[in-house]
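Before I ask anything, here is the structure I am working with.
The complex is shown incomplete by one protein chain, all other protein chains being positioned as in the whole.
Moving on, here comes subunit A:
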C-alpha cells in the first residue's frame, strides 16, 4: 500500500526508543509517513525553484521543514547537491558516502584556501542578434567560414592594447589576457596541471581564431630562441598539437609559418642542453605531429609532404649531419607511413647502414655517447623498416591476421625453449648466465635465431613474420638502450649479435622485395601453411 513498508516504521520507532510499537500502529503510520514525505518534497521543490536551481539540495529540504515548523535536519548542509553512492547488490538503494573524520586531523590540518569570492564578468552574448565567436560564448553549432571581418573582436570600445608586434586589428582584452596566460604557462609552468587545462582549452575553444597568428609567431620565436630548453620545446610542440586539434580555427593559413618551427624540433642538432633531456621523445612526438599535419592538410597543399620529405631525406643522407638529426629524420619519415619509408628510406638503407655501422661498434667508436646515439638511430631504422614491411604484407589478403599471432606465439616458445637452443649453438651461453641484465637481449635473440634459421632453410616467404618480430625486438632494444646503467659487456655482446641481426636484416629486406615478387608469381596458396611447420621445425 504505502511505499514505506511497515518494517521501516518499526525500525525507526526502535531507533528513537519506542520498542513496543504494535504492528497495527506501524501500518497506520506508514501511509501518513509517505504523505508527509511527499509534502516535504513538494515544498522543497518550491524552494529549489525559487533558488533558480534544477537540482534539489539539503538546504531546500531544510527550508521546507522550516516552512512546516519542523526542526531542520542538521549536518547535511553542503551548499551543493549531495553525492550518492549506489549500495552494492541493490538496484535502487543509495547512500551518502560519509567518512568518519578525526577531530584531531581537522584541528591540525592547515586552514583550507578561502573560496573565491563571487564576482561578475561581462561579455557580448550577441551583437545585433549574431553571436560573436569568443571564448565566453558556447561553441557554435555551425562555424561559418571565417571571413576577414568576423575575425575582429566586437569589443572595440574597450581599450585597444597591442600585445607584441605592431598589429593592425584590435584584440579584446579578454583574448589578450588569455594569450598572456597561455604563453606564460608555456614558458614557465609547462609541468603544472594548469598547462594541461590550457591545452584542452586551446584544443576546444571556439573563439581563438584572432589569436592564431600570435600563437604561431610566439611558437616561431620561442623555438628559434629556446633550442637549449628542452621542456620549453616540448611544451611548444604540445601547444602546436592542441592548436591543430581545434576544429574552430583555420590553421592551414599559417602552416607555412608553423612548419619550419616544427621541423626544427624534429631534426635540430641539439634539442636541450642537458644529458638528461629525453630529446628522443621530443623527436618522436614531433614526428607524429608532422605526420598528422601532412595527413590533414596534404590534400590542400600538394607540395607540403614533398617538401617535408625532401627536408628530411636531405638531413638523413648528409653524412656531416649528426646522428641525432638522422634519428629525427628517420622518425619523421617513418611517421609519414610505410609507403614513404619503402620508397625513400629502404632505397637508401644499404649505403646508410654502411655509414652507421662503424659508429655502432665499440672498437671503432670510443665515444659512448656517440655509440648510444648510433644505436638509437639503428633502432629507429629497424622500426621504420619493419613497420613498412609489415604494413606491406598486411596488404596481402590472406595474411592480415596470422602474422601477429604466430609471431607472438613463436616468440614465446622460443623464449621458453631458449636454454637448449643456446647450448646447442652459442658459445656465449656462459656469458649470458653471468649477466642477469642481459635477459632482455636473450628474449630478443629468439626471433633473430628464428630469422637465421629461416634464412638458412631458404624459405624467404617466412620473412612475413620476421618483419614484425624485429619490430618487437627493436622496441625492447630501444627501451633497453635508454638505460644509462647499461653495462659495457652487455653492449659488446649485443654488438656481436647485432652484426648477425644486421646481416639478417639486409637479407630480410631483399627477401621482402623477393617476397613481393614471389607472391605475385605463386599466389596466395603457398603462404598459408608455411609458418606452422617451419616454426615447429626449428623448435
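Assume a residue touches a chain if its C-beta (ideal position, glycine included) is under 8 Å from a C-beta of that chain, and two chains touch if they have at least 3 such contacts; residues count from 1.
One rule holds in what follows: contacts and distances are computed from a predicted model.
One subunit of the complex is not drawn; among "Putative lipoate-protein ligase A", "Fe2OG dioxygenase domain-containing protein", "TFIID subunit TAF5 NTD2 domain-containing protein" or "Protein FMC1 homolog", its UniProt record names it "TFIID subunit TAF5 NTD2 domain-containing protein".
Looking at A:14, A:42 or A:367, the residue that reaches the missing chain in the full complex is A:42. Not every partner is drawn; the one left out touches subunit A at residues 1-2, 31-32, 34-35, 37-39, 42, 46-47, 49-55, 57, 59, 63, 66-67, 79-81, 115-131, 136-138, 158-159, 173.
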